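Read the structure below first, then the notes.
In this view, the complex is presented without one of its protein chains, the others remaining in place.
Labels A and B are assigned to the chains in the order they are written; within every chain, residues are numbered from 1.
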Amino acid sequence: MNITLRVWRQAGPDTEGHMETIEVPDVSEHMSFLEMIDVVNDRLTLEGKEPIAIDSDCREGICGTCGVMINRQAHGPVRATVCQLHMRSFDDGETIDVEPWRADAFPVVKDLVVDRSAFDRIIAAGGYISAPTGSAPEAHSTPVKKADADHAFDAATCIACGACVAACPNGSAMLFTAAKVTHLGLLPQGQPERGSRVLNMINQHDEEGFGGCTNIGECTAVCPKGIPFDTISQLNRDMLGALLRGE
Amino acid sequence: MAKKVIMAVSGLIMVGYLLAHMYGNLKAFSGMQAFDEYSHHLRELGEPILPPSGALWIIRVVLLVAVVAHIWAAVLLARRSWTSAGVNRYETRRNRRGIQRTYASFTLRSGGLVIALFVVYHLAHLTWHWIEPGGSSPSPYGRLVAGFSVWWVVALYVIALLAVGFHLRHGVASALYTLGAGTTATARQVIVVLSIVTALVITVGFLLVPFSVLLGVIQ
Partner (left out) sequence: MTDHNPFENPGQSYDSTDRDDQPMDPRGGREAEGMAEQESTFPVSENAPSGPEQQQLPDADAYFSLGDPIADTKAPGGPIESRWSERKFGAKLVNPANRRKLSVIIVGTGLAGASAAATLGESGYQVKSFCYQDSPRRAHSIAAQGGINAAKNYRNDGDSTFRLFYDTVKGGDYRSRESNVYRLAEVSANIIDQCVAQGVPFAREYGGLLDTRSFGGVQVQRTFYARGQTGQQLLLGAYQALERQIAAGTVTMYAKHDMLELVVADGRARGIVVRDLTTGEIETHFADVVVLATGGYGNVFFLSTNAMGSNVTAAWRAHRKGAYFANPCYTQIHPTCIPVSGDYQSKLTLMSESLRNDGRIWVPKSGEDTREARDIPEDERDYYLERRYPAFGNLVPRDIASRAAKAVCDEGRGVGPGGLGVYLDFADAIKRLGRKAVEAKYGNLFDMYAQITGEDPYETPMRIYPAVHYTMGGLWVDYDLQSTIPGLFVTGEANFSDHGANRLGASALMQGLADGYFVLPNTIADYLADGPFEKIDDTHPAAVEAVTEVTDRVQKLLSVKGTRTVDSFHRELGQIMWEYCGMERSEEGLRKAIGMIRELREAFWNDVLVPGSGNDLNQSLERAGRVADFLELGELMCVDALHRRESCGGHFRAESQTEDGEALRHDDQFAYVAAWEFTGTGQQPVLHKEDLVYEFVEMKQRSYK
């Protein structure tokens, strides 16, 4: 198949960017989207041009490194990461618009690469259980209800790709934050820090310049891991509880 | 975060007010006397514990605070959202309406503005009597019938109530989520249904009276 790419090109963080049109002939429908970009980059390199900067690492949908807007859909038309998106999801002759995640808290580094370090700082603000190495009690000393463990796991599968932010009309990272708050808040081990965790994480979230959540649900709809929307309610409940208790 | 809670609480207060207001409007079907009595009774509500018009003033103050808070929070949150996400952040023209978002969520801010403008007009008409389309009357019932006999008054009313309907369709659910309801998938479904029902009840409930007047059911 043949496609036309319109790709965001931006030489550096402080330079103006623009959409560049690139014709891509002979695309196999079995290629992943990133493999298609690999082929394009090889051609650009041999033509003496700069290849498109794009991040990816594990290419099996779990590291969360890859992620671009494809036709204004985070990760493209399939609910999976870009590395798991295959060209069979597109039509022959289609024009595909590719842009970086856009949010104030995710400045563009180059072309399609953005800086998502804000996520790390949100986790550092409280997205953990303080359990110094060696201090752990025997694993079976605290049973956990299977339903809680499963629900916690569902929330814990977040890969921090940033699709939720890119898709959110408010540029909010509430789903990302809520996933961690819910994961740790549902487990007995997470109780002692539950209140301070949610408040500190939300403060950091706001400080990073992410927007407020208006409960629209675009985040969940594009989330490659299907982090449930109800985690955001859980976050809100935990936050109100913590505020009312005066934490 | 506090702003969102303010948004949610003030919004829900207004929903409560709207439901009471709608109930009062429907009194119009009981005729002029019942409606005017109800209207007058509002001023005597709470007597003798409260002074005349005391309850009404309490309601007015609470409502005013809610409205101001709602608008204030909305402006701040919208401004933050424009910084966080940017306006026209993506170059592509495709999928501008998102993946799944409702029309209601899309029009929340613009609809809110429509509602705010309408409320000013509405007060000017029926509370402050600055304008009196269809002619003046000493009876509230009379003013109502006179006003709604004018087609463009009804048209404005329809536009505003559709805006209110969409606003509530998203707003009620959103407010409840913000206050921590809906932590399971089932609970969220219930909340969505609840918000749709609220929106429908209020929109239809308010529109019954003007259309009845326009069609001559109420005279």
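Operating definition for what follows: a residue touches a chain if its C-beta (ideal position, glycine included) is under 8 Å from a C-beta of that chain, and two chains touch if they have at least 3 such contacts.
Note that the structure is a prediction, hence the values are computed from the model and not measured.
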Revision key, fill the gap. Neighbours of the unshown chain, displayed set only, are A
Check your understanding: Given the contact definition stated above, which residue among A:Met1, A:Met19 or A:Ile123 touches the chain not shown here?
Key -> A:Ile123
Exercise for review: In the full complex, which bits of chain A touch the chain not displayed? Write them out.
Suggested key: 11-12, 28, 30-32, 34-36, 38-39, 41-42, 44-46, 48-51, 53-65, 78, 80, 84, 86, 88, 109-110, 113, 115-117, 119-120, 123-125, 127-140, 142-146, 149-150, 152-153, 156-157, 159-160, 183-184, 187, 189-190
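As a working rule, only the chains that are shown with their structure count from here on.
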**Study point:** Of chain A, residues touching chain B in the complex
**Key:** 6, 8, 19, 69, 71-73, 97, 99, 102-105, 167-172, 202, 206, 209-218, 221-222, 228-230, 232-234, 236-241
Review point. If you look only at chain B, which of its residues touch chain A in the complex?
Key: 1, 3-5, 77, 80-81, 83-86, 89-92, 94-96, 98-102, 105, 108, 170, 173-174, 177-185, 187-188
